[in-house]
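A protein chain is absent from this complex, but the other protein chains hold their places.
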Amino acid sequence: MSVTSWLQERFDIAAVQKFAAKKQVPVFFGTVWYYLGGVSLFLFILQVLTGILLSLYYQPGAATAYESVKFIVSKVEFGWLMREIHSWSANLFVFFIFLHMFTVFFSKAYRKPRELTWVSGMILLALAMVFGFSGYLLPWNELAYFATKVGTDIAGAVPFIGSFLTQVLRAGDEVSGATLSRFYSIHTAILPLVFIVFLGIHLIMIQVQGMSVPEAQENVPPEKKKTMPFFPNFVVRDLMLWLIMLNVIALLAVFFPWEIGLKADPLTSAPAGIRPEWYFMFMFQTLKLLPAHLWFLEGEVFGILMFGVGGIIWLLVPFLEKPKYTKLWTSVGVGIVLYMIVLTAWGYLV
Amino acid sequence: MNKRDPLEESPPGLTSRRSFLDILLGATLFAWLGSMIYPVIRFLIPPKQPDLNVSSLDAGMADAFKRNTAKILRFGRKPVILVRKKGGEFKALSATCTHLDCTVQYKDDTEQIWCACHNGLYDLEGRNISGPPPKPLTPFNVTVKENKIFVTRDESA
Partner (left out) sequence: MHLIVLLYFITSVNTFGQQPEDACYQCHLEIDQDQDADDRLFKNYLQDIHVQRGFGCADCHGGDPEAFDDEDAAMWDNDSYLGELSPLDEVKMCAKCHSNPTFMSKFSVSVSVDQESQYWSSKHGQELKQGNEKVATCSDCHGVHGILATDNPNSAVYDFNVPKTCSKCHSSKNYMAGLLDKTDQYDDYVNSVHGVALLDKQDVAAPACNDCHGNHGAAPPEIGSIKEICGSCHAQNRDLFQKSHLNKIFKDRGIPQCESCHGNHRILKPSDNYLKWDGGVCVKCHPAGGKPKLLAAELFNILDSLNTQLESANLLVEQAEIKGMEISELYFSLEEAHNALIHSRTAVHSFNKDFLLEAARPGLTASADALAGAQASLNEFDFRRKGLFGASLIFSFLALLLYLKIKQVESSKRKDTKHEK
């Protein structure tokens, strides 16, 4: 108690406690969706922790990166565990924020006053994908090397700034050791900083605005509405879920380890079955399917423009959507989800 | 959880079970924390690198080695200072100052080994003669065979 009072004299924790005590979480069929953001947050925390640990041994550079990852995996005690957790939670992280985003979209939780929460969340999603793309190259293996070559090459098709973008990303004309340094810096210095800022905005917004409730639930008569206190009930449930998540990741780490593959060698031919990470697959597959020329554009340019414009529209959904077109937006959303699933499956099966 | 009679209202039993749950929760939390921290600590300990099993080092041609000069050589992972005295004979010593691990150098004006970090001085036998070094430098064996200098570990030292 004395600690609390000592703290109280310096920082108004009572206000925080009061806020926490007052906060209620609506209980209904969609309560489970509220956990998705929390799980994503937990996976991000795991990323930060294991990422910091890995950086203690990782040595960027074309001559050392692959060797140091091998060293971590085979020589450092529990090094394999740290890398496996980092890889697995990275993939699950992207998966869960996608899931989170779509549940928010379909429950229309982005509507006023939560537009900025949506926008910050979308920025976090984009950053997470860049995180994935930049981190993929760091082990400097064959697969990552060629995926990065392809990825940075596609960036070159962006109108007007394409060649500039490719040059800046690759730190030269080719994917090389210089690219690796650049990606390392992006992955471990630039992105975390930017990410934390938007994550802070995102979390503060959520706390200030409270949980969004879908319209259907909003219309339930007050005496039938159920809630549970945010603290401790919801928080403890959150923690329990995190714990289970961590256990699942540990299981995956032991039973389904990620391979390191062969060291990247610019002089070998690209291996068969070269593909980007799964969350880029639907875009990759689209570009593959587009004809060489479409209309007056190159197929690739058309695809990039399509995804670029689509992404911007998606980002601005809270401002564009009008309540009378709700059904239309929902069906567009369903269409997009189906498109992503089908194209991803196609990319892996064909 | 044990079956509980919903009609039974016994505050003492309730508190005892509640505190039992709390104690168990606390203990498990500690075990959990241990299972988290243990791998991290083990991870932080750098793995042992295999010792570069160097027993002998080729230090070049003897007649190309000027008198009253010295060279720093790598012996495995450690530096060794090889001195050719004014009289022409060779002497090899560990080049790591026994004070704070700096690498020493040869002073040809006083014919001594000197550490620049804290002004430690050794004579050419490796004895610490002035300054902060607490111990003498470890000697190495030098043999010259067919004009080639070999530095070997001094097993007696």
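Per-chain numbering from 1; labels A and B assigned in written order.
As a working rule, a contact is a pair of C-beta atoms (placed from the backbone, for glycine too) under 8 Å apart; a residue touches a chain by one contact, two chains touch by 3 or more.
Bear in mind the structure is a predicted one, so any value in this text is a computation, not a measurement.
Note on the undisplayed chain: of the listed residues A:Ala15, A:Val254, A:Ala270 or A:Leu338, the one touching it is A:Val254. Within the full complex, the residue among A:Pro232, A:Pro266, A:Gly310 or A:Gly335 touching the omitted chain is A:Pro232. In the complete complex, the hidden chain is touched by one of A:Met240, A:Ile274 or A:Ile313, namely A:Met240.
Not every partner is drawn; the one left out touches chain A at residues 70, 73-74, 80-81, 228-229, 232-233, 236-237, 239-240, 243-244, 246-247, 250-251, 254, 257, 260.
The omitted chain makes contact with chain B at the following residues, 1, 18, 21, 24-25, 28-29, 31-32, 35.
Here is the rule we use: only the chains that are shown with their structure count from here on.
Mean C-alpha position of chain A lies 43 Å from that of chain B. Chain contact summary for the complex, chain A toward chain B: residues 53, 56, 71, 75-79, 81-82, 243. Those residues of chain B that touch chain A in the complex are listed here as 32, 39-40, 42-47.
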